[in-house]
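Here the complex is missing a single protein chain, while all its other protein chains stay put.
Labels for the chains are A and B, by order of writing; each one numbers its residues from 1.
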Amino acid sequence: MSFVPQLNERSMNEINFDATPEPALPAEIPVMSPAKSRGTEGKEAAKSLIEIEDLGFSYDLGQTETLRNITLSIPKGQVTSFIGPSGCGKSTLLRCLNRMNDLIDTAKVTRGKIKIMGQDIHAADVDPIELRKRVGMVFQKYNPFPKSIFENAAYGMRIQGVKSQKVLAEAVERALKQSALWDEVKDRLNSSALGLSGGQQQRLCIARAIAVQPEIILMDEPCSALDPIATARIEELITDLKENYTIVIVTHNMQQATRVSARTAFFYLGELIEVGPTTKIFGNPSKKQTEDYVSGRFG
Amino acid sequence: MAKQFEKRDRRFLGIGVQSAIKGFFGGNALLSIAILLLICVFLGKEAFLFFPDHHKGLQLYRKSGQEYVDGMKRQVEDHADLNSLMAQAYFAEKADIAGREWGVVDAFGYLVDLAEDEGEDEIDAWADAREELEDAEEDAEVKRAESEARAAWGEKLGEILAKADRAEADRFGRLEAGEWERLKASMAEWDPVEEEPPAFVVQAEKDLKAKMGTFEAARNAFAAAVGPLNDLKETLRGKAMVVKEEAEADLTAVARKKALVEGAAASTNSEDRQRRLDEAAAIVIREKFPFAERTEVFYESKPEHARLAAEYLVALKAAMELVPRAPGSKEAEARLTQIRSELPDVLQDFSRNSVMVQEWRHDKPYGWWRSISAFFFGKDWVTNSSWHDFFGLLPLFTGSLLISVIALMVAVPFAVSAAIYVNQLARRWEQTIIKPAIEFVQAIPSVVLGFFGIMVLGTFLRELSQVEALSWVPGFPMAERLNILNAGLLLGLMAVPTIFTLCEDALNNVPRAFGEASLALGASKLQTVWRVIAPAAASGILAAVLLGFGRVIGETMVVLLVAGNKIAIPDFSEGIGVITQPAHTMTGIIAQETGEVDKGSLHWRALFMVGLILFVISLFLNWTAQRIIHRFRIA
Partner (left out) sequence: MNQNRHTLRAFDASLDSLRSEVLGMGAAVTMNLERAVHGLLMENMDECNSVIADDETVDQYEKDIDVMAMSLMVRFNPVATDLRMVISSMNVARSLERISDHAVNIARRARKILRAGENEKVKMVEPLYTMAALELRDAITAYADGSVERALGLHDKDAELDRAQKKLAKGISKLIEGQEGNVVQLIHLLFVLRSLERVGDLAVNIGEEVVFIESAEDIRHQ
């Protein structure tokens, strides 16, 4: 079963000596029907939704910088993943995007800015609460509230003042359907959310986040607490969600990044080492550090 | 081959070190449990022996005729309550419509008293002189002496009048303008010997009589209506007392005799010995006390009671007829209305008591459950009484409950909101100040708080209650400094640190993840606290409140000092205003009466029973709190 062409055979019959270059991976995986998969046509570059410009961030009021010189743009309607070893700052950056780091007294953006949909999110007239309604988050350990399934999904709408039971019920149904949870819970919406399995609870958290229809969903290692089957279902869910939402996912699991994301950014020690299409990062990365990390040669 | 995995435990006298340590800790735990059980058993034993003794006491109460007499006593007392209302109405009316006349008559009376008092000598001198003058009209000496005495009297009168204090004479300010001078002036013409009042005073008296005559008659009739009944009651009361004392003496006869005999045997003095033996011989030991014989007098009095009761009702009705329909003053009207509204109930109670008296039998058996219900639902707690000790828990329980409720109403909002603020909303520097401050309240000794309550808070509250602007508040103005409100406020203060600490713990135990998730969905901090964190901690908060309640209901020192120590169910007639009344508590009664109680007596046992009730309540609250925390704990 050798991959290398058998030169002996060929030399007997006139070999076509066209130099065959190494197979270059196209920008997008051709998953279309064979007739169309000839050649390497990339999709046209999608509009960028989040622009991070030379960002610097510190957890101790500027004494040490956890993130340095991050410049990155995240396109709309795609799944972008952040990978890197522990402590490289990927979760920190994720939490900057919805200003969850504001909850820490000593956290501070030391330089640069983050623009979401064109707006600098640290501007004085930006309300972080409004920001978080448009930029949702799903956490590593699923954390549904100790309330009923319905109330969990409806929470986001309730805090925005929606009182009509009909509107809430519709929103909840839509969100649960989008999270592929509806069929499993539709006849026990009033039972406690804590009675669901781990994977179901995480899907409920996703439903909770998308019930308010944010533009962007941030996911911080959403599958790390789940078994492989639940993980696969969530990855499939993410692939469906990207039709309507822009998703940024932080993951330790590189295979997850390859399965789910179109773009990948590799971080190390607070710096962005390389960003690009997932197939490039994992197929033919430009930087040696990236290659070492993805192929397990680190350390 | 060497054995693998051999035990390495060092052994000391056959006991391994590990086992020894385990045994030590386990032993300590067992010891605590053993002590707890011991206390429970002791309490239980002493307390439960209360009921049989109580039963005996109640039986004696019935058999000696006391129950019979008390039926009448209640009738008399109910009347007394109405009577005092009537008196209030009368005086209110008198002050209102006949104020001036009353003032004149009173002031004149004061002046007369003053004159007779201070000028006694001059009056006597003058009286003597006039007497002599009657006998010897022509004698110039006598005449001159008389006129001198008269002059002396006039001078003295002048002095007296100058000194006369208007405020003292007219304490209620009823005199109209100018009347005081008129009175004083008329004194000059007043003859101290004949003692005839001046014309306008006589007129005032007449007017007074005219205006208040019927009412006065009514009032007197009203008061007198119960007279015969009261006399009957007093007679019978004395008799019942005697029966009871003799019966009680009988119970102890054997023991006393034995003690005297033993004392005689042990005595060295022959005189003393003889005395003791004589006493012992004097003690008569009866098999059974002859209750039937001794209670005959009560049965015999039943017809008389029936008659007197009927007469009372007639007299009462007649007296009520005399009462003016439309009194002039508002207060009198109010009082009369109150009397009229209470009258049906009073009459109903009266007839009920009459029935009870008529149907009373000394040998009707007392159900054993009556002993229990008399304790738990009895409305009187009277001890060290010569008549009969009543052990009813209700006044104490009500007092404890009201005070605890007030305390919780004060403490819970304060403590819970403080806990929520400190745990969720405060900044770091605020937390470092507020939390220790609240917890420091625990350090104040309860007796110091009680002292503060008496000296400062009580006075302040009473003065506050007397402010005109607040007179609409039910219960204001307060009559007493030491009352339920005072005790409740202080206990609330004491409960705050307990509830605060536990609430804060409960809030702390809510996983951070909930708060984060809520904030990430775009909720404000307040929404997060209100919708997610507080509900999640609800079971812990509830448990904290229950434990605070347990703390409060068991507090002794403060209530002893500040609650007013009046052993009666507070008067609920003013609704919420009941909290300005004094009350007593279960804890307070134990503290107060423990010193004066004999070991083994019924009173002793009753106090133990109260203690047991407290223990059970506290235990129940703690148990419920534990269950709540356990059941609703978020895994």
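Just so we're on the same page, contacts are C-beta pairs under 8 Å (C-beta built on N, C-alpha and C of every residue); 3 or more make two chains touch, one makes a residue touch a chain.
Keep in mind that this is a model prediction, so the values were computed, not measured.
The chain not shown here makes contact, within the complete complex, with A.
In the complete complex, the residue from A:E151, A:D220, A:E235 or A:E274 that touches the missing chain is A:E235. In the full complex, chain A touches the hidden chain at residues 1-3, 5-6, 9-10, 13-14, 16, 20, 23-26, 29-34, 37-38, 40, 229, 232-233, 235-236, 239, 255, 258-259, 278-279, 282-283.
Keep in mind that, in the parts below, only the chains that are shown with their structure count from here on.
The touching residues of chain B, counted against chain A in their complex, run 428, 511, 513-514, 516-524, 527, 531-532, 535-536, 634-635. Of all the residues in chain A, the ones that touch chain B in their complex are 98, 100, 103, 105, 129-133, 136-137, 139, 141, 143-147, 155-156, 158-160, 194, 205, 208-209, 212.
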